[in-house]
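Removed from the display is one protein chain of the complex; every other protein chain stays in position.
Think of it as A, B and C in the order they're written, each chain with its own count starting at 1.
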Amino acid sequence: MPPSVSVFGAAGFTGALTARLLHRHPTFELCAVTARSDVGRRLDDLYPYHRVPITLEELDLDRHADVDGAVVAYPHGAAAPLVAELRERGVRVVDLSADFRLRDRAVYELWYRDHVAPELLSEAVYGLPERYRAEICQADLVANPGCFPTAALLALAPLARDGLIEDVVIDAKSGVSGAGRSPSERTHFVAVDENVSAYGVPRHRHTPEIEQELAALGADVRVTFTPHLLPLDQGELLSCYVTVAENGDNGVDLDRLYDEFYGSEPFVEITPEPPGVRDVRETNICRLSVHRDVRTGRVIVFAAIDNLWKGAASQAVQNLNLMFGLPESEGIA
Amino acid sequence: MPPSVSVFGAAGFTGALTARLLHRHPTFELCAVTARSDVGRRLDDLYPYHRVPITLEELDLDRHADVDGAVVAYPHGAAAPLVAELRERGVRVVDLSADFRLRDRAVYELWYRDHVAPELLSEAVYGLPERYRAEICQADLVANPGCFPTAALLALAPLARDGLIEDVVIDAKSGVSGAGRSPSERTHFVAVDENVSAYGVPRHRHTPEIEQELAALGADVRVTFTPHLLPLDQGELLSCYVTVAENGDNGVDLDRLYDEFYGSEPFVEITPEPPGVRDVRETNICRLSVHRDVRTGRVIVFAAIDNLWKGAASQAVQNLNLMFGLPESEGIA
Amino acid sequence: MPPSVSVFGAAGFTGALTARLLHRHPTFELCAVTARSDVGRRLDDLYPYHRVPITLEELDLDRHADVDGAVVAYPHGAAAPLVAELRERGVRVVDLSADFRLRDRAVYELWYRDHVAPELLSEAVYGLPERYRAEICQADLVANPGCFPTAALLALAPLARDGLIEDVVIDAKSGVSGAGRSPSERTHFVAVDENVSAYGVPRHRHTPEIEQELAALGADVRVTFTPHLLPLDQGELLSCYVTVAENGDNGVDLDRLYDEFYGSEPFVEITPEPPGVRDVRETNICRLSVHRDVRTGRVIVFAAIDNLWKGAASQAVQNLNLMFGLPESEGIA
Partner (left out) sequence: MPPSVSVFGAAGFTGALTARLLHRHPTFELCAVTARSDVGRRLDDLYPYHRVPITLEELDLDRHADVDGAVVAYPHGAAAPLVAELRERGVRVVDLSADFRLRDRAVYELWYRDHVAPELLSEAVYGLPERYRAEICQADLVANPGCFPTAALLALAPLARDGLIEDVVIDAKSGVSGAGRSPSERTHFVAVDENVSAYGVPRHRHTPEIEQELAALGADVRVTFTPHLLPLDQGELLSCYVTVAENGDNGVDLDRLYDEFYGSEPFVEITPEPPGVRDVRETNICRLSVHRDVRTGRVIVFAAIDNLWKGAASQAVQNLNLMFGLPESEGIA
C-alpha cells in the first residue's frame, strides 16, 4: 500500500505546488486537498499550469486526516492547532509555517504570537535535510524551514561549523511569489515592475530562525538580515557578507571547505561564478558560490534557491520522502 | 549669447540622455553630437523616446570643439585624450568616465590602466554637487561620479563626516541600462529576465572611488561593495550596512543628522520608508532612508537613484549648470 | 487670475497623474484633490514619483466645486451624478469616465447601465482634439475618450474618412496600469509576469465607442476588438487589420494620406517602422505606422500610446487647455 497524504491549505502558492508534486509523485497517493478559501474550485482552475484535477474541499478531519502523512500550508498561528489535531490522530506531519521552527517558545512568542501547541515544540525536527537528515528520518513532525533560512543556512553552515563567523550581514533578494497569493497594494504588478525596495526593515521574522540554527552549529551571532522585493516571480538570492572570526584561520581554503562539506549532497551545487536564481528555477537545488575579498578579509557567500521549491514545497516533499523511508530525491529531481 | 555645448559620445545610453537634456535645456544651446559608432544616424532614430532630431557626426575637433562647454561620454581610457584636447582649446568639460575621478594616479592605474593625461588630475573636481558645490562652480574640468559612488556617498556622507563609520558593506542592485548599450550575452533579455545575480565579485572598480571620497570626509575604511544585476532597465538601489565606530555616539539621532545634513538640498529626499527605485525614475533625485537595527547596533542606509539620470546624465547637466553660473536645477527638475 | 481646477477621484492611477500634470502646469492652479478612498493621505505618499504634496480630501462640493474647471476620474456610472452637479454650479468639466462618450443613450445602457444624467448627453463633446478641436474649444463638458478608442480612432480616421474601411479587426495589447489600481487576482504580479492573455472576449465595452466615432467619419462597420494584458506597466499598442472597401481606390498612397491628414498635429507621429510603446512612454503622443500587405490587399495600421497619458490624463489636460483658451501643448509637452 502506498502511503497516503493530504495537503491542508492548498489554495496558496506553496500548498498548491506541494499538491502538484505529490499528485505526480511515484509513490505517495494524494488523497485530498483542503482550503480555507476557494472551496469547491478545482486546483487546475486556480493554477492551470499545475494540472492537478482535484477539487479544494473544506476541512473535514474525519475524512482528510485518515491518511499516513500530511503537509500543512497554513499561516503562522493557524497551523499549530491543526498540526496538534493531526498528530493526535497519529498522522505524520510536515508543517510549512513557522509554528514549530523555533525551539524556544519565548523566542517564538517574541517574534510571532502566543503559541497554542507548545507541547509539540520538543517533538518537532527542523526540516533542513542537509543538516538534520537522520533526525528527519525518525520524525513524526517536521518544521519545514523558511525560504530565507534555507538559503542562509546552506550558505553559512560550513563557516559556522568551523567557527569562522564573527559577524554576518545577509542581504536577500526575493521574487514576488514569496509574498503569497493574496492581492495587495504591494503585490500589484505596477508596484513591483521596474522597482526594487527593502521590506521588513530592520526586523524580519526569519532572523531568529537563522540565528537559532547558526548557534546550533556553533556560531553564536546576531544576524543583520534584510530582504528586498524584486520584479520576478520565483527565486531568491542571498548575498552573505561574513566578517571572519579573528581566531579563525583566515587562510582556510574556502572552495575545499565547501566541497567537502557538501560533497555528496544531491541538492547542493557549488560554482565558481556567482549563481543566478534562474539557474535553480523550479528545482529543489541550492546553488552556492563562496568568495574571499582579500582587501577586506571578508568572505562573501551567494546562495540561490527557488523560494517556492527548495524554499517550501519541494523541500517539504524531500522531508516526506525521508520520513517515509523513500529515496530522498523521489518526485523532486 | 547662450553658452554652446557639444556632447561627445552620444550614441550610448548616457551620452544620448545628456544630449536630450541639453537639447531641451532653457539656456544651453546644443551644437553637436558626435559618436564613434552609428555616425550618420539621427538620435531620434536610435532613441525615438528622446526626440532629439540631430544627426550623429564623426569627431571633428575644429568644428565640434568650438563651443563653451562639453560633455564627454567615452569609455574609461578613451576619454582622457579627448578631454585633454578640449581643455587645451579652452573648453570647459564634464567627463562621464572614470579617468579623472581618482586623485591618486597610482590608484587609477591599479584599478584601470595607464593614465594618458595625469597632468589634469589635479585640476579636476569630483562632480558631486552636494559635496563639492563651491569647487564645481569654479571648475573647468569636472569628473562626473560613477553611478554607484553617487548613491553610496550621498547615503554615507553624514555618517562619515561625524566619524561614525567603522566598517561598511554596500550591496547594490542595478538595472540593466547600467551595463551599457552594447548587446552581449549578459544583457540579452533572456539572460536577465526572471533572474538576479552578483557581478564584479569581489573587486568592482567603483570601490576605490567610494573609498577616496569617504576618506576625504574622514572615514578611512575599506569598503565591501558588490553590485547585482536586476530585471529592470533604469534604477539603482544601494543597501549600506554600517558598523558604527565604537567611539561614535551610538545614540545619535539619525533622522535629525540626515535632515540637517541635507536640509536645503534640492535633489536629496529623506523618507522613513525604504525607497524604491521607481520613486526616482527619470529624475535627478537621490532618495534616502536611514534605519538603526537595535539588535545588532548596525545602521542601515538605503539610497535610490536613476543610474542614467542622477547617476550620470542629469548630474552632468547639474554640474554644467553650476560651472556656467546657471540655476542648479535648470533643465533637470 | 489663473483658472482654478479640482481633480475629483485622484487616488486612482489616472486621477493622480492628472493631478500631477495640473500641479506642475504653468497656468492652471490646482486647488483640491478629492478621493473616495485614502482620504487624508497625501498624494506624494501614495505616489512618491508624482511629487504632489497635497492631501486627498473627502468630497465637499461647496469647497471643491468653487473652481473654474474640473477633471472627474470616477468609475463609469459614479461619474454622471457628480458631473451633473458640477455643471449645475457652472464648472467646466472634463470627464474621464464613459458616461458621456456615447451619444446614444440606448447604446450606453446596452453596454453599461441606466444613465443617471441623460440630459447632458447632447451637451457633451467627445474629447479627441485631433478630431473635434473646434467643438472642444467651445465646450463646457468634454467626455475624455477611452484609451483604446483614442489609439484606434487616430489609427483609422484617415481610412474611415476616405471610405476605405470595409471591415476591421483591432487587436490591442495593454499594460497593467490600464486595469486600475485596485489589487486583484488579475493584477497580482505573479499572474501577469511571463504571461499574456486576452480579456473581455468577445465584447469589450470600448467597442461601441470606436464604432460610434468611425460611423461619424463615414465608416459604418462592426468592429472586432480584442484587448490583451501584457507584462508591462504603461503603454498600449493597437494592431488594426483593415479589409479595404472594394469601391475604395486600393492604389491610394497610404503614407501620403496619413502625412496629409495629420500634417500639423503636435501629438501625432508617423513612422515607417512599427512603433513600440516605449517610444511614447510618459508622453501625450500617438505614434502611427501604416502598411499594406500586397499579398492580401489588407492595410495594417499600428498605433502606440501611453494609456495613462494620451489614453487618459494628458489628453484631459490637452482638452482643458483648449477649453480655457491656452496653448494646446501647455504642461504636457
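For the reader, a short list of remarks on this structure follows.
As a working rule, contacts are C-beta pairs under 8 Å (C-beta built on N, C-alpha and C of every residue); 3 or more make two chains touch, one makes a residue touch a chain.
Computed from a predicted model, the values in this text were never measured in an experiment.
When the full complex is taken into account, the listed residue touching the unshown chain is B:Val176, out of B:Val176, B:Val201 or B:Val268. Of A:Asp99, A:Glu194, A:Glu211 or A:Asp293, it is A:Glu194 that touches the chain left out of the display. The omitted chain makes contact with just one of the residues C:His50, C:His64, C:Lys173 or C:His188: C:Lys173. On the side of subunit B, the interface with the absent chain consists of residues 13, 176-177, 181, 183-185, 187-194, 231-233, using the contact rule stated above.
Summarising the interface, subunit A meets the missing chain with residues 48-49, 193-194, 271, 275-276, 278-283, 287. Counting the whole complex, the residues of subunit C in touch with the unshown chain are 167, 169, 171, 173, 175, 193-199, 201-203, 207, 222-224, 226, 228, 230-235, 237, 239, 241, 243, 274-278, 281, 291-296, 298, 300, 302, 304.
One rule holds in what follows: only the chains that are shown with their structure count from here on.
Centre-to-centre, using mean CA coordinates, subunit B is 38 Å away from subunit C.
Spacing of subunit A relative to subunit B, judged by their CA centroids, is 39 angstrom.
Multi-chain contact residues of subunit C, defined as those touching 2 or more other chains: 193-194.
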